[in-house]
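Here you go, one structure.
With one protein chain withheld, the remaining protein chains of the complex are depicted in position.
Which chain is which? They are A and B, in the order written, and residues in each are numbered from 1.
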Amino acid sequence: MTKTFRMNEAQPRLLDETGQGIVGAPLDRPEGPKKVSGRAHYAADGLPEGAAQGVLVRATIARGRITGIDEDSVSGLEGVIGVFHGPEFLRNPAQGMAGEAPVQPGGEVHYHGQPIALVVAESFEAARDAAQRLVVTYEAEAGVVTDPARSEELEQDDPETAGDFEAAFAAAEVTLDRSYTTPAQAAAAMEPHAALAEWEGDELTLRGALQMLRFNKEELADSLGIPAEKVRILAPYVGGGFGSKLGIGPEAVAAALASRTLGRPVRVVMTRQTVFDAVLRRTETSQRLRLGADRDGRLRALSHDDRVSNIQGEGFAEPVSQASQFLYGAEGLSFAQTLARVSRTPAGSVRAPGEAVGMLALEQAMDELAEMLEMCPVALRLKNLPEKNPMTGQPFSATRLGDCLREGAERFGWDARKPMGSRREGEWYVGMGMASAARSNMLVKSAARVRLSGEGAVVETDMTDIGTGTYAILGQIAAEMLGLPVEKVEVRLGDTSFPGASGSGGSFGANSAGSATFLAAKAIRETLAGRMGCGLSELTLQEGIARGGNREVPLAELIEEELVEEASVEAGDTSESHFSSGFGAHFAEVAVHAYTGEVRVRRMLGVMAMGRILNEKTARSQALGGMIWGLGAALTEEMAHDPRTGHVVSRDLANYHVPAHADVPGDMTVVFLEERDDMANPIQTKGIGELGISGAGAAILNAVRNACGARVYDMPATPDRVIAAMEAAGF
Amino acid sequence: MRDFEYSRAETLSGAAGQIGEGASVVAGGTNLLDLMKIQVMSPARLVDISRIGELQGISDDGEGLRIGALATNSELAADGRIRSGWPLLSRAILAGASAQIRNKATTGGNLLQRTRCPYFYDTAMACNKRSPGEGCAAQEGVGRMLAIFGTSEHCLAAHPSDMAVALTALRAEVEIRSKEGETRRLPVTELYRLPGDRPDLETVLAPGEIITAVRLPAPMAETRQVYSKVRDRASYAFALVSVAAVVQMDGDRIGSASLAFGGVAPRPWTDPEVDQALVGAAPGDEAFGNAADVLVAQAQCHPDTEFKKPLLRRTLIAALREATGLAETATGASTARIPA
Partner (left out) sequence: MPIAQAHATFKQESHMRTRFTVNGEAREVEHDTRTTLLDALRDQLGLTGTKKGCDHGQCGACTVLLNGKRVNSCLCLAAMHEGDEVTTIEGLGSPEALNALQKAFVAKDGYQCGFCTPGQIVSATAMLEELRAGDPSFASASLEGEMPLDDAEIAERMSGNLCRCSAYPLIREAIAMAAEVKS
C-alpha cells in the first residue's frame, strides 16, 4: 500500500546519519556505458516489424481554416499508405503538468507551421516526400496579428505589489529606468520529438520523447478520448528536454491515431524544422526595470514590468519577474505583466521559465545601478540581502546568497577587476562581470517503489532521466538507505506501469522522485528494524550488513521474500510557511574584439547553494550546462520570426545558434556550498538544473560592459550589437 | 526528397554522357542532399562523379597548383604546399563548416553551393532563385545573412562560401569542361553571375559543363595573407562578413593589396577601388578606414543588414591590421582561440 507523506514540518537529516557516504559522492552514471556505446535506446531507435513511418505536414498560413486536404495529390506516390488528420490532432504540445489534452483545433489553423496532417508510408523517404507534396487548401483569415509588438489583444492583471513603489521611487536618491528585450528562444534538445505507437486491442503502448509521463499518459488518453488505463508510455532514455518535452505532442497523438487505423506500429519523428515550427518556444520579452536606491546602495524601490506573448488559448505566460520579486526586496515593489496574444508558434516553458530571461535584465540593471553609485557590484548585492521574502513575508527556508557572493568574489579574483575599458590585451578588451542567481524551489507529488531482496534492490518509478542524472541519484539514495553498494541497486525509469512521479521539469525532479525513493526505502528500513528487534534510530545498514539491538546479521538473511514498499510524497505546510529557493553567484571574464565586437568568454565561475547535493558529479554537470545556456542567451541565441506570417525563420540548427564547443571556455568552475534545506523536502535538497542558467548570462553581459563599455539592451550581444553599443559608449 | 535515378560515372567522358536535362552531378553532396531533402532541389537523376580519378588530387604544374574538383576541403586545407604558399586558402576553408563537412565537401561543390537565405530554404516562401518570377520574400522579411552588394530587387541572397572568397583574393581560376570535352578557364570571380532579374542563374556554366579543377597562380613573394570571419557564434556558422586580404609591403608602405569579401554579396565581392586606395598607404587605422569607407559607400542594405556596413568596415580594418603587422595575432587563431 502506498504511504503518502505530506511535507508539513522539517524532517530528521537521515541521509547524514546512514553513514555510507554514497549520497553526494561523485559517482559515474550507471547508464553511462550504454550511452557511450550507442546502446541506450531513445524513442526513435528501432522499427518493430511491420512498422510504418509518418511525417507531419505543416500549415502554411498564419491563421484560417483548412478547406481541403487532397489525398489524391500523394496517393499515387510509391509507398504512401495514407493521410491522417482529424479532430484529435493537437495544435501544439501540452503545457507542463496539464494532465489533459491541449487545444485540438479541428480544421482550424492558428499559426504558420502548425501540424495539420500526418502522411504515413512504408518508408521515411516516401512519407517525407509525400508530406512535402501534399496539397492543402485554406481559407486564410485577413488581418491576422503575427507580431507581438503590434498585438492589441492584451491581457493584464493588476500589478503585484508590496509597499508603495511610486512613492519610494520618487523618494530615492538615485534612480534608474531601463528597458531590455530578449528574443524568442528554442529549447532545441538534440533528440527531435519522436513517438512510436503500437496497439494491442484497445491498449496503446507509446515510446515517446517525453519528460513527465504521469501527466503525459493522461494527456494522451484525453487527446484520443480513451481511458488513461489503456495507455502505457515508455521513455527510458530521453535526448534532452529543457521544457520542450513536458507535455504530450502532436507527433504522439498522430502516431497513435495512424497506428490504430492501420493496425500496425507507426513511428513519427519530427524533422528538425518541425521541432522549431511546432514545439513550444520561449516567448520574446520586453522588460522595464526601475530601481531606486539610497546613495549608500540600499534599494528603496524596485519595479520589473514585462511584456510577453502567447497564442490564443494557452494559459502560460513566462513569469519574467519571478526572481525579482524575492531576490533583494525594497520598501516599494511592483511587478506588472502584459500578455500579448499573437498567431505564432505557441510559447511555453523552456529551461528556467522566468529567471532565464528576467534575470538577464534584473542583473544588468543592478550592475548599472552599482556603476551609478560607484559601488562594487558584489557589495551592492550584499547590501540588499533580504531577511525574508519581501513580497510574501515568508522566511527563507535556507539561503546562502551572501556566502555565494563572497566566496565567488574571492575564488574568482574579483578584486583584480579593472575600471571599464582599461584592460586591453592586443586587439581584445578584457573585463569581468558578475550576477546573483536565484531559482525558486518546489516539491511535486511523486511516488516510487523500492524492492529489496537478497540479490539487491530495485527502484521503480515512471520518473524520467533526461540527462539530469536520475538513474544515478535514485540508485544512490536507495543504496545509502538500504546499506547496499550502489551496484546492487537497479533503477527502472520511464514506464507508466511504475508508480507515478513528478517527472522532469521545474528542477523539482530530484527533490520529488528522490524523496519518494527515500521514503519507500525508509519504510523498508522500518521493517528491517522490526526484524532486528530494534528501533529505527538504532538500525545501521552498511555494506550488506544490518546492525542493531546488539546483533549483526547479513542483510540477505533478514529477507525471506522480497520486501516491497511504495511511497508517495507531496508538498505540505512547509511550502506555505517558508519560501524555498536555490541561490548562487555567477562570475565571468570575457574578451571583446576591439574592432569586430566578437565576444569570447574566457572563464566562468558559479558558486551555488542548492541544498543537499545527491551526486556531486551529475549536479556539477547540470550546473555547468545551465551556465552555458546563460552564455547562449547572452551571446548567440535568437529565434527570428517573419513579420508577415509570424513563422519561425531560423528553423534549423544552422540558423538558430546554440553555443558550439568553441563558444565555451574550458575554464568553467562550479562550487557547491554545503547546505541542507530542511523545509524543502525530506531529503533536504533543492533543484539544480535551472539555477545555473539564472543570472549566468547577465554576468557575461556585465563583463562585456566592463571590458569595452558596451551595454547591450537588446539581446543577444552579437557582434553588430556590441559594436553599436561600444560606439554609443564612446569606445 | 523526390525519387530520382542514380548512376555512377567512372570517367569524365562517361559523366558527360549521363548529364542531361533534369540531371545533377553529385560528389560530396553536403549541400545538394541538404536541399533535396526539403525539395528546394529535385533533380530527376543524380550522376555520381565522386569516383572519377581525373578529378582528384592536387598537383604542382609549374605555374602554381592545380586542385582537382574532387579534392575535399580537408585535403586542401591540410596540404603542405597550400599551407605554406597560400595560407589564406587553408585559413578560409578551416573557417567554414565543420570537420565532418569539410571531409566530404569538394572544391567544385564548395564553389557551386547555394545561398543559405532562409527564404530560399523554405518552399512555403516566395523565392525567385528557386522559382523564377515567384517574388522575393526576403525583401520584406527578416535576414541578418542577406547581401549588401550586387543584389537586385529580385534577390538579396548572399553566397556563403569562405573558400571562394580566399580563391578570389588569390586570383585563382576555375577550369571548366564542356559536355563535348573542351576546356576553358575563368577567374573565380567570373564564374558567378549577379542575380539581376534571373537569380536562378548563378553561374556562367553552360548546360553540361562541369568544374574540373581550380588553378592557383604561383604565390606572390612576401605577401601577408589574412582571413577574418565574423559570425554569430565562434565556430560552425556562416559569415556575417568576412575579409580575405593578400597584402604586399613596399618598405613601410603598402605595395599592393588584393581583397575579397564574404557574406556580403551573391558572389565573393571585390572592389578594385578599395585595393587601389591602399596602394602606397602607410599602415594605420586611418588609411584602412578610408579604404573601408570606399567599400561600404557602395552598400545597399535591407533594414536587417544595415549593421553590415560598420561591421564590414571594422572587420576590414582588423584584417589589414593583422596583414600589416599592427596586430600580432594569427588570423583564425585570434578569434577561434579564446584569448587568455
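Operating definition for what follows: contacts are C-beta pairs under 8 Å (C-beta built on N, C-alpha and C of every residue); 3 or more make two chains touch, one makes a residue touch a chain.
Source: prediction; values computed, not measured.
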{"item": "Which displayed chains the hidden chain touches across the whole complex", "value": "A, B"}
{"item": "Residue of B:Ala97, B:Ala213 or B:Ala287 in touch with the missing chain, whole complex considered", "value": "B:Ala97"}
{"item": "Residue among B:Leu65, B:Ala158, B:Leu191 or B:Ala234 that touches the chain left out of view", "value": "B:Ala234"}
{"item": "Absent-chain interface as seen on chain A, which is shown", "value": "28-29, 31-42, 44-51, 78-79, 122-126, 129, 187-192, 196, 198, 205, 207, 234, 237-242, 265, 269, 271-272, 466-469, 617-618, 620-622, 624-625, 627-629, 652-654, 658-662, 664-668"}
{"item": "Residue numbers in chain B that touch the chain omitted from display", "value": "1, 3-6, 8, 26, 28-30, 33-34, 37, 46, 48, 50, 74, 77-78, 83-84, 87, 90-91, 94-95, 97-101, 103-104, 234-236, 330, 332-333, 336-338"}
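In the analysis below, only the chains that are shown with their structure count from here on.
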{"item": "Separation of chain A from chain B, taking each centre as the mean of its C-alpha atoms, in whole Å", "value": "40"}
{"item": "Complex contact set, residues of chain B against chain A", "value": "1-3, 37-39, 116, 118-119, 121-125, 137, 140-144, 228, 230, 232-238, 240, 307-308, 310-311, 314-315, 317-318, 321, 327-329, 334-336, 338-340"}
{"item": "Touching residues on chain A, where the partner in the complex is chain B", "value": "58, 60, 78, 112, 125, 128-129, 132-133, 273, 425-428, 430, 591, 593, 595-598, 600-602, 635-636, 638, 640-644, 647, 649-652, 654-655, 657, 659-663, 665, 667, 718-721, 723-724, 727"}
